[in-house]
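Omission of a single protein chain aside, the complex is shown with its protein chains in their original locations.
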Amino acid sequence: MKKEKGFAVLLKKNDNLLEFKINPKIYTLNAIYKTAYFFLDKVYIFLDGDPKKEIKVTMKSKSGMGELEKVASEFYNELLNQLLREKVSYTNAKVREFIVAKALYNAVPNEVDELLKEVEEEDWQEDPLGIAKTWEEQQAEKGEKSKKSKKSRPSLTPSLKLRSTKKLRPMKKKGKK
Amino acid sequence: MLDLNIIEKFDWKNIGFFRFKKFDDKDYLLTNEVGNYVFLPEADFKKFISGKLSKKSAAYKELQENMFFLSNRKYAPVLISKFSDKYSFLQYGPSLHIIVVTLRCNHKCIYCHASAVDTGSKEFDMDMATAKKIVDTIFKTTNKSVAIEFQGGEPLLNWPVVKFIIQYAKEKNKIEKKDLQLRLVSNFSVMDNEKMKFLMDNEVNFCTSLDGDEETHNYNRIYLQGNSFQKTVEWIKKINEAYKKKYKGKKRNYYRVGALITVSKKTLANYKKVIDTYIKLGFKSIYLRYLNPYGFALSATEKIWYTPQEYINFYKKSLNYILEKNYNGKHFYDFGAVTYLAKILFGHDLNNLDMRSPCGAVIGQLAYNYNGDVYTCDEGRMLAKMGDQMFRLGNINENTFEQLINNNLCKSICLASSTHGLPGYNDDVYQPYIGICPVYNYSVYKNIFQSSTNNVKYQIDKAIIEYIFEKLKNRKNKDIFTEWVKKSKPLQYLKTYTK
Partner (left out) sequence: METIDFNKKIYCIDNIKKTAEEFKNLSDISVKEIGGKIKVTFDKIDPEYKDVIKDEFANFVLGLMG
């Protein structure tokens, strides 16, 4: 496979063993775990390295039939899918929490009241982990301690605002504050 | 395939939550939290995620209508409403109550002869005291709808208890005022006019086991005292005639005998004859579900079993055959397909309890054995017949309703069968439609939290849903599928499960 940004085949030891490295600043460790999960029935996978600098993936054929380069290419495609899924999930987490809470409101009013009270205490429009930013933006910010204004979600619909809140955050379990 | 540059430009300000997969050479399939779906050509998908899709394009409009844009003013209100409808069953208690009034059976079906009990063994009959306690317990459910289903063995072999439960439940309901439904699942071999009249007078719905055409049915369902197929068909016709007479000129004339099929190896080869028989007998649907791997005799494995791929091929051929019938003007459907289609096309869960997330065990149904033992579901009870009591909640004589419902087993099952958050399931584009059966996971993998990797049931369910989506790409099929859901009897019947 051709060299992709943040993903490179390091060494093909033999037909049954392949190593590649992944830049965890682009592809999160969580995305790597989830990607690996999809391939566990096809190949053996072992992870090593430093989650802040570089993840080394060792892939071993189960059948002894080789074709590991093809699997590595599929792994890369799935890694991209997982990266997108992660972005979609992360940027929508608070809105999803809100929708579920409102949808099931009648079932557990006390807990949802608590949740809605909690979410009002925190700014859900922030992006503290910078997951919505591109890799270049993150790198640029690191260098210049960005003066950029915060990116924010668009306003919620009027009906939504009336009902609740400007701010949402993931649900916390009781007693774990 | 995606590329990093596109992903890094993700239009997170406008795009709501969605799941996706590359569906075929041409399209991506996208689904959202409430089950709306859109097919997008790869180029449009890339434009969509990077915020470059023209607002005037057909793709944009389709995505907008199906609630994929957070910036849509209706986004939150519509999703809240649809999510609330889709998961409304969470607000109610168990509605389906399966009562096994006897383990005795006069059939020696190849798939369950090891667990069937001889007709003379009356010690396996439920007694009146246990029956009364069960009915009392059933009426403690918080659900306004109560469906009592008689199963066995052959329930009619313990007719006095069936009769008692019907009378007592109806009497009790004069005070409780639930929406009470009564159902009998019987092979009809000991049905007679008197019983039929009593059951019809008390508005008991009939359901029978019909494995298809005479050859297939009698191969599977061995009846030493006669021809099982002929006996069953005789009573299907007789009862349907009686329904016609009873409801002539009235609005409630949709009643007819229902039927359940057990798909065995024999069915696979005879699928056309099986479907034709159902149509000929006036059934509007068939339920071609995969055989559960419990409650069966190991010695019968070779006669009944098939590989997952053989089943998937059978299902695809059967669905095509059924569609052909519809192309020729015959309204007939597969209930499993309709269950998925109701979620896909209408965001509506028919409450087919083993195709639901979380599944119906305990929170949707309870199964009561002849001796008062209570199980999470009928599948749990069947597993117990093989000697594993993992899904036994307690006994009617020892436990209160609250103890039977509010316990760690119930909570574990809800967690294990909720596709939200489970690895593999959570990210699956088919997550809004798929269900998990913890009893299946436990019986096959010894773990109710079995991962999706290498999970046969998951692979089968996915293959079927995928095939339905493939068919949905054709407008003609989509129109037929829409009609199936709209006209489906289950929609009228099972609606009550959610209330």
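Just a few scattered comments:
Each chain gets a letter, A and B, in the order it is written, and its residues are counted from 1.
Everything below uses one rule, namely that a residue touches a chain if its C-beta (ideal position, glycine included) is under 8 Å from a C-beta of that chain, and two chains touch if they have at least 3 such contacts.
Owing to the predicted nature of the structure, the values given are computational and were not obtained by experimental measurement.
When the full complex is taken into account, the listed residue touching the unshown chain is B:P423, out of B:P77, B:G394 or B:P423.
Interface residues of chain A facing the missing partner chain: 29, 33-34, 36-37, 40, 44-51, 55, 60, 62. Although one chain is not drawn, its touching partners on chain B can still be listed: residues 423-424, 451, 453.
Note that only the chains that are shown with their structure count from here on.
We define each chain's centre as the mean of its Cα atoms; on that basis chain A and chain B are separated by 34 Å. Of all residues in chain B, those touching chain A in their complex are 1-4, 7-10, 12-21, 33, 49, 70-71, 73-77, 79-81, 83-84, 87, 90-91, 423-424, 427, 451, 453-454. Every residue of chain A that touches chain B in the complex is listed here, in rising order: 4-6, 26, 34, 37-38, 40-41, 77, 80-85, 87-89, 91-92, 95-96, 98-100, 102-104, 106-107, 132, 134-136, 151, 153-154, 156-160.
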